[in-house]
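Take a look at the structure set out below.
Just one protein chain is left out here, and the rest sit where they should.
Showing subunit A:
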Amino acid sequence: MVTAPSVILRAGLFTNGTFMASSTRVTFPNKLLPYVLLAPQLAITAIFFYWPASQAIYQSVLREDPFGLSTQFVGLDNFRRVLGDPNYLNSLQVTLIFSVATALIAMALALLLAVMADKVIRGKGIYRTLMIWPYAVAPAIAGMLWLFLFNPSMGTLAYLVRSTGYNWDPLLNGDQAMVLIVSAAAWKQISYNFLFFVAGLQSIPKSLIEAAAIDGAGETKRFWTIVFPLLAPTTFFLLVVNTVYAFFDTFGIIHAVTGGGPGKATETLVYKVYNDGFVNLILGDSAAQSVILMIIVIGLTAIQFRYVERKVHYG
């Protein structure tokens, strides 16, 4: 059965067209129009997502020399080799630690700042604007900032840390390098999370907080029993976004700060894809890694929606 193409839109957005009363479903009189309207978005998705993704899948079953002169179909060999590589498993572990730490720290600090900003009465706007600025800093620049601050030989803050007697050297110490990139990555993401938490806090009716106060709940109790549960939709959304951020958007920071080192202590999956593909020119392995990465992220997001979202209460 062929039905007229229809698009769900918010009521009132379209005043022409057939508007069905008491429903938000708009039926377009022209069958072609909806496709034309969707075309730009679909084109962008196809060109910048599906095409490269299919290229990656295609390359992942090939073995190519760095110059692309000889290409050979090898089936799943690349996957076998990648998954059997201890360096790859190390990279997986690094990614997990990095992502969990970055997401948690970025979200926890953002929430703390948002709760505090919510209490500010004078200069609220200025305070919020200042909080949002770090988001406008490009990842590589953010990485450089942190590098300059904490580089053991020239960093101002590194100098202070070392003057306390602590042997700060992220160039040699893998754990310290991890701390540094987690800090830089979390610092950059705090602004974004802050913005959403502020909006989330504002959407909680004041009267709920007042009712809880009358009900004898102190400030801390109110936060954990009323505010935090009501922020759950925001928190869940940010969890997904931050995980994806930590996986994919932190390449610039890692590249600028540690370059995956020392050794392979901060080589995340994405960084390894880059390293193997574009530095070492092992194109087949690199492509296989991207495909695995894709599967991991799809799986991760599915788990988040399947299990974590159940705990989310949409008011």
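As a convention for this text, contacts are C-beta pairs under 8 Å (C-beta built on N, C-alpha and C of every residue); 3 or more make two chains touch, one makes a residue touch a chain; residues count from 1.
Keep this in mind: contacts and distances are computed from a predicted model.
*Asks:* One chain isn't displayed here; going by UniProt, is it "Cytochrome (Ubi)quinol oxidase subunit III", "CoA transferase", "sn-glycerol-3-phosphate ABC transporter ATP-binding protein UgpC" or "DMSO reductase"?
*Replies:* "sn-glycerol-3-phosphate ABC transporter ATP-binding protein UgpC"
*Asks:* Taking the full complex into account, find the residue in A:L104, A:A117, A:A217 or A:L281 that is in contact with the omitted chain.
*Replies:* Residue touching the absent chain, from the options given: A:A217.
*Asks:* Which residue among A:S70, A:T164 or A:S207 touches the omitted chain?
*Replies:* Missing-chain contact among the listed residues: A:S207.
*Asks:* Which parts of subunit A are in contact with the chain that was left out?
*Replies:* On the side of subunit A, residues 205, 207-208, 210-217, 221, 225-226, 229-230, 232, 313, 315 touch the unshown chain.
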